[in-house]
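Of the protein chains in this complex, all but one are displayed in their positions.
By letter and in written order, the chains are A, B and C; residue numbering begins at 1 in each of them.
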Amino acid sequence: MKFVATVGATVERVDVTGGEGRYQVTIGDRVWEVDARLTLPGICSLLVDGVSWVADVTPEADALAVEVAGERYVIRIEEEIRYRIRTRGGMAAGAGGQTLTAPLPGKITHVAVRPGDAVLAGDTLVVIEAMKMENEFKASQPGTVREVRVTAGQAVNPGDVLVIVE
Amino acid sequence: MKFVATVGATVERVDVTGGEGRYQVTIGDRVWEVDARLTLPGICSLLVDGVSWVADVTPEADALAVEVAGERYVIRIEEEIRYRIRTRGGMAAGAGGQTLTAPLPGKITHVAVRPGDAVLAGDTLVVIEAMKMENEFKASQPGTVREVRVTAGQAVNPGDVLVIVE
Amino acid sequence: MKVLVANRGEIAVRVIRACRELALPTVAVFSEADREALHVLMADEAYLIGPSPAAESYLAIDRLIEVARKSGATAVHPGYGFLAENARFAEACVEAGLTFVGPPPAAIRAMGDKTAARRIARDLGVPMVPGMVEPVTSDAAAREVAREVGYPIMVKAALGGGGKGMRLVRREEDLEAALRMARGEAGSAFGDASVYLERAIDEPRHIEVQVLADVHGHVIHLGERECSIQRRHQKLLEESPSAFVDEPLRERLGDAACRVARAAGYVNAGTVEFLVDAEGNFYFLEMNTRLQVEHPVTELVTGIDLVHAQLAIARGEPLALSQADVRLRGAAIECRINAEDPFAGWLPSPGTITGLRPASGPGVRDDSGVYEGASVPRFYDTLIAKLIVWGPDREMAIARMRRALGEYRVAGVRTTIPVLERIVAHPDFKAGRLSTGFLDRLGPALTASADGPARPIAIIAAALSAYEQRRRVTPTSVSPDTPSAWRLATRPRWRGAP
Partner (left out) sequence: MKVLVANRGEIAVRVIRACRELALPTVAVFSEADREALHVLMADEAYLIGPSPAAESYLAIDRLIEVARKSGATAVHPGYGFLAENARFAEACVEAGLTFVGPPPAAIRAMGDKTAARRIARDLGVPMVPGMVEPVTSDAAAREVAREVGYPIMVKAALGGGGKGMRLVRREEDLEAALRMARGEAGSAFGDASVYLERAIDEPRHIEVQVLADVHGHVIHLGERECSIQRRHQKLLEESPSAFVDEPLRERLGDAACRVARAAGYVNAGTVEFLVDAEGNFYFLEMNTRLQVEHPVTELVTGIDLVHAQLAIARGEPLALSQADVRLRGAAIECRINAEDPFAGWLPSPGTITGLRPASGPGVRDDSGVYEGASVPRFYDTLIAKLIVWGPDREMAIARMRRALGEYRVAGVRTTIPVLERIVAHPDFKAGRLSTGFLDRLGPALTASADGPARPIAIIAAALSAYEQRRRVTPTSVSPDTPSAWRLATRPRWRGAP
């Protein structure tokens, strides 16, 4: 099965064959013989040329965070065909603006802006309390507040839209 | 749902209703309100009148071994209807004889009897090596060896018939 | 003595363990979010005290006293946080005829109110950080004081502790926002929103002294802990002894701590916190009138179980040791494993722990509040476990901590383990070059993505994960009943709904 791995700014072609614990993985031109077992959900043991690795693989938004040997990588793995479609089509460059969504469940303790306010990058938009900590969320760029969808005291869930800045 | 619990020599009628963690369990005339959660396979947390219990429930041949608060019980739980059928029919009293089966995987290291041998209770029949220990298996009653189905050096699996004594 | 533990998480488990070792029955309390929490499973009895928000459960004094009465508890251990430094709670316990495992209410007031504590230290001639000795009455008054004391200043919760309700302010224009946030956190964490101001010392070490005092007037100290590794005034890593403290300084710090405790009529376990500058000058900061999160490092070097000691003191027993009996052996380090994602702005990471393999083996202690399958609710703080190691010296303790952090696996929630690994591997940490600015000094290096020799292995692991996931959902793949060397990431849930 052919994949494309995007690691930071670099892109690697990856081909995987085999199964039941024994795999052949080709990265670019190099072929790796891998004995791999999942020993806990998301935690796998790899033997590669006799070296024993334990890798933690955690899903992120559209990628996998991999921790191994004290190093951490965020890797986007796509089937080759999907990668081609995505890159050929070109990304719809998110033309400015910021839609702030709640990244975690919590309670809005403070709303610092109102619709129409001008904000600078770094200005506080809202504060969410979760797990006894107040977490400030800031404007990522200068702009004008178009919408404020929450009020202080309100509970929010991950993904809820809080503030839209244009 | 109505059950019969057999604990050693005593028999208790048990009725269970409820679900999703909250149950009403009637044992004989007494009603227990139980908040129960399975927190690990076979290990459950029970809150009964405010007392917190953690019980390990392990399946045995035709019963459950329950360990709780340092006490251990072997409890046979049957739906009431099955219990009635079993006890009304009467047990086919296993008229003497011993069929020795392998209780664990291992290797036969010694066979101490031959067909036709007379044995006394406690006489060694076979020795199985497993996990670096030699485990002796003995006659449970006096009798005559009818069949010997294994030889020294042979590997056996749980349930394999080894020796039949009549 | 039958002990109600008015707390949750790892400290409730810690206290229950100590009680069990002393054959004292325990009563746990739990909120709706915590029915399956570890402290509920471990206690002899457990009672629901209210909805998930702490204000309606773990901070509800009436409910706690009611459960104590109903269950026949004769003593209350408050742990840390929640009501541990709330004098009204201690009073309510005493009024209900319950032994409060902690200082008398008067001592909590004298010391728990940080401004009152500062007045005591000043009267004893113990050096302290310049600042207020009364709480802030208004934003305007605060502005005035801040100008007098001089920026940068710290805003601190008067009833604070554990770093909550603290804010560093560098410029006057930030003061109002800092006051608001500190008050908010203080109110929700301690049930009292009072704050005060204090001059911020530049890059100090945070060094604290553990004291024990009995009802017969004996006060001893158990040496110091260094807690300079902090993020936003939250300790991440603590150790004992401090690499910076020599025997004469230890004696001077210990003497100052014991004098403060005596002057406050202090009883039970308490901690006197100091800031120490590069020249070894120390400044009294505050006294925490409770068990600290980081108490295990003191236990490992002294061999004294502090919760056992707390319970003995609460029963009126005299201290089992004199100052001369206290011997330090080796070195201990604690790392706080928090459910936070350091690679996403340290956001809290509540959720279900789908996989857990704690470190263990020689010299390793795991004080955990969770288990595999447990959930980390979003209502409480992020601490899920404390990993503590002991070694014959600091160098070996550090090596052991690296080993143990490398073993510790948590799946399902993000944790601080990866940054703790980077901290203990850092040359400044190894050399003992610490200050409360240590983490800022490290800056983005702490959470930078690596590009090292394991890169191809990471790609292989990611590719295999994707490969096996696709094989599973493809009709031509092996039957799901076929034993496979690779079943993917999320284990089926077998536990209860909220």
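The working rule: a residue touches a chain if its C-beta (ideal position, glycine included) is under 8 Å from a C-beta of that chain, and two chains touch if they have at least 3 such contacts.
Because the structure is predicted, anything quoted here is derived from the model rather than measured.
Among the chains on display, the ones the left-out chain touches in the entire complex are A, B, C. From the set C:Glu85, C:Glu294, C:Glu372 or C:Glu421, the residue in touch with the chain omitted from the display is C:Glu372, counting the whole complex.
Residue positions on chain B in contact with the hidden chain: 1, 3, 5, 7-8, 12, 14, 16, 19-21, 23, 25, 27, 30, 32, 34, 36-38, 40-44, 46, 48, 53-59, 64-75, 77, 79, 103-106, 109-110, 124, 127, 129-135, in rising order. Although one chain is hidden here, its contacts on chain A can still be listed: residues 20-21, 35, 37-41, 45, 47, 50-52, 54. The omitted chain makes contact with chain C at the following residues, 13-14, 17-18, 20-23, 42, 296, 299, 303-305, 307-308, 329-330, 357-358, 360-368, 371-372, 392, 396, 399-400, 402-403, 406-407, 483-487, 491-497.
Operating definition for what follows: only the chains that are shown with their structure count from here on.
Each chain's centre was taken as the mean of its CA atoms, and the one lying most distant from chain C is B. Between the Cα centres of chain B and chain C there is a gap of 47 Å.
Between chain A and chain B the centroid-to-centroid distance comes to 51 Å (mean Cα coordinates, whole Å). In terms of their C-alpha centroids, the spacing between chain A and chain C amounts to 30 Å.
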